[in-house]
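Only one protein chain is missing from this complex, and each of the others stays in its spot.
As written, the chains take the letters A and B, and residue 1 is the first residue of each chain.
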Amino acid sequence: MRNLVVVFCVVAGMTGLGGCGGKASSNKLTLAGSTAFTPVAQKLADAFKAKHAGVTIDIQSVGSGVGIKNVNDGIADVGMADLPEIPEEAKALKAFSVSRDGIAVVVHPSNGVTSLSMEQVAKIFSGEITNWKDVGGADAEITVICRATGSGSRVTFDTLVKIKGKVTRSAQEQSSNGACRGEVAKNPKAISYVTFVQVDASVKALKLGGVDPKIETVKDGKYGIAAIDYLLTKGEPTGLAKEFIDFVMGAEGQKIILDCGLAPVK
Amino acid sequence: MRIPPRAVHVGMLGILWSVTLAAIGTLIWIIGWVLWHGLPSATPHFLTSMPQDSGAEGGILSVIAGTLFIILGAVALATPLGVGTAIYLVEYTRENWVTRVIRYGADCLAGIPSIIFGLFGYVFFVITLGLRWSILSGSLTLALMSLPTIIRTAEVALRSVPQGYREVSYALGATRWQMVLRVVLPGALPGIVTGIVLALGRCMSETAAVIFTAGTVLPDRIPTSPGDSVRTLAVHFYLLATEGTSESQPKAFATAAILVLAILVINVSAYTLMHRFLARYR
Partner (left out) sequence: MKQDSAIRLILLGLAMSSVAALAVITLFIFREGLPIIFRQGPGSFLFGSDWDPGAEPAAFGIFAMIAGTFAVTGGALLLGVPVGLGSAIFLSEFAPRKVATILKPALELLAGIPSVVFGYIGMLVLSPFIRDHIGGSGASVLAGSAILGIMILPTIISISMDTLRSVPRSYREGSFALGATGWQTTWKVTLPAARSGLVAAVILGMGRAVGETMAVIMVTGNTALVPKSPLSPARTLTANIAMQLNAAVGEHREALFACGVVLFVIIMVLNTFANWVAKLGKRA
C-alpha cells in the first residue's frame, strides 16, 4: 500500500507541473482528429504561427471519431473530422466545414484498368467482383485494401460508394492513407482508396464513372467520393480557437487548402 | 547402415555452425540495411533542425529532445523503485512467500506485451488521471515497463558483491543500512547502471506503449513541460513510414538509422559496463 502512496505522490506532484503546460495557457491550441486532414492542418498551423508569434499548436492525429470525442471531453480545443456529414455524436458541437477532400480509388500503375463506375467499385469492395477481368483488366484476383473501421475515410467511402451489405471480409486493412498507398504501390493486383493529397506517382488514381479525380470535379460535385473536412469546437469558438478557424476560413487559409490538393469551400 | 558417431558429430556441428551464422548474418544484414538506406540522409543539419511539413522537410531535433525527455523521465521514475526492490530482495529478507510474490509480479510485468501497457497507460494516465497525451504519461507508462529490467540487473549486481565485503563492514560496527549504502551499492553500481542503460534502450525502441500515451504531435520547438505531447524517434519513424508521403521516405530511413545507431551505442556500452563489472569480482 505504502508504495501506492509514493507513486501517487509522485504522479500528483508531476501532474501539478504538467498542468502548467496544459490547457491553462492561452497561447496553446490543441487540435485532434482525422489522420487524413493532419498534414493539411499542420500546414495551416505553420502559416498561422508565422503570423502569431509565441503561439503553439499541437496536432494529434488520432482519427475522426476520437477527435470528436476529445472535443466533447475537453481534451482537445478543436476537433478535425473528414466525414460525409456531421455524425450524431457531433451534433452538439459547433462545426465548420472548411474544405472538401476527394478520395481517389487507386491501383498499381501497371494495372490496365483506368476507369471504373461507382457500381463496379461498390461490387469490388463488397466482394461481388473478385477478378480484374470482370472490369476490363487482366485475369488476376483482386486484392482489396481498405482503411480500419472507424476511420473517417472508411466511413466516407462506404457511405458514398453505397456498398451494399458489407465490405468483403477478405479485405486487408491498413491504419492510414499512407499505408494503403504503400501497399498498392507494391502490389499489381491491389485496389484501395486514399485522399487526393496522398496520391503520387507510385499509384494510379482511377476515373470514377468517367470523371477525373481532380480538385475541380470535387468542387463542382461531379466526382462522387469526397469527404467534408470539419473543424469542431465545443460551443462557440473563443480566443485562439476562433482566430485559428477564422484564419482557415479566410482567403489565406483557403489558399493553403487549395495548394494541398483539397477543394476549398469558398 | 549405421552412421559412425564421429560423422554424426561433424555433421551436426556443421548444421549448428550454419544456423548460428544465419542468425548473425540476419542481424548484420538488418543493421546494415537500415544504416545503408538511412545514413546518407542523416546529415548534421537533419539532427539539429526542427521538423517541417509534417516531417517531410527539416530535421528531427524536437523529436530527439522528446525522446530524451520521455526515456530519461521513465528511468528516473523506475530506478528508485527497481533498485529499492533489489536491495530489499538481496539485503533485507530471505526467500519466503513475499519474495516469491514480488518476483512473480516482476516476471509477469516483464512478459506483458507493450500494447497492453499502451492500453493501460491510455485509460489510466491519459484519461483517468487526466494527464492527457504528454511526456509525463509516456514516461510513467514506460517506467512500469522497464521496472523488471532494472530489478533483475540490480539484483544480479548486488548478489555479485562478495559476501566478505558485508562481513567486514559488520565487523567494523556498521549498521545494515550503512553497509548497503557505503559498501554494497558502490560495489554494485556499475551493474546497476548497466540495467538502467538497458532500460533506456528498451524505452527508446518502444512504439506501441508510447504512441497511445505520449501522442502524435510533431512539435516545432523543444518541449518545455512534462505536460507537452511529443513523438519519440520510434513513433516518428513509424508515422513517417506508414502515413507519410513518398517524399518523406528518405526522412523515415534517416530517422530509423539514427534510432538504430543510438540503440546500438546504448546496448554496446551497457554490455561493456557489465563485462568490466563482472570481471572485477571474478
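Throughout what follows, a residue touches a chain if its C-beta (ideal position, glycine included) is under 8 Å from a C-beta of that chain, and two chains touch if they have at least 3 such contacts.
Only a predicted model underlies this, so the values are computations on that prediction, with no experimental measurement involved.
Within the entire complex, contacts from the absent chain reach the displayed chains A, B. Within the whole complex, the absent chain has one touching residue among B:Ala56, B:Ala188 or B:Val260, and that is B:Val260.
Contact with the omitted chain, checked across B:Phe46, B:Phe69 or B:Phe237, is made by B:Phe237. Only one residue in the set A:Lys28, A:Arg154, A:Arg181 or A:Lys219 touches the chain that does not appear here, and it is A:Arg154. Within the whole complex, the absent chain has one touching residue among A:Pro39, A:Gly79, A:Gly102 or A:Gly182, and that is A:Gly182.
One chain is missing from the display, and on chain B it is touched by residues 5-6, 8-9, 12-13, 15-17, 19-20, 22-24, 26-27, 30-31, 33-34, 80-81, 84-85, 87-89, 92-93, 98, 101-102, 104-109, 111-120, 122-124, 128, 144, 147-148, 151, 175-177, 201-202, 204-208, 212, 234, 237-238, 241-242, 252, 256, 259-260, 263-264, 266-268, 271. By the touch criterion stated above, the residues of chain A touching the omitted chain are 1-4, 6-7, 35, 62-66, 68-69, 89, 143, 148-151, 154-155, 158, 166, 169-175, 179, 182-183, 186-187, 189-190.
Here is the rule we use: only the chains that are shown with their structure count from here on.
Computed centre separation for the pair chain A/chain B is 34 angstrom, with centres defined by C-alpha atoms. Those residues of chain A whose C-beta lies close enough to touch chain B in the complex are 3, 10-11, 14-15, 17-22, 35, 38-39, 42-43, 46, 49, 56, 58-62, 75, 174-179, 182, 197-198, 200-202.
Interface residues of chain B facing chain A in the complex, by the touch rule stated above, are 52-54, 77, 81, 129-134, 136, 140, 215-221, 224-229, 239, 242-247.
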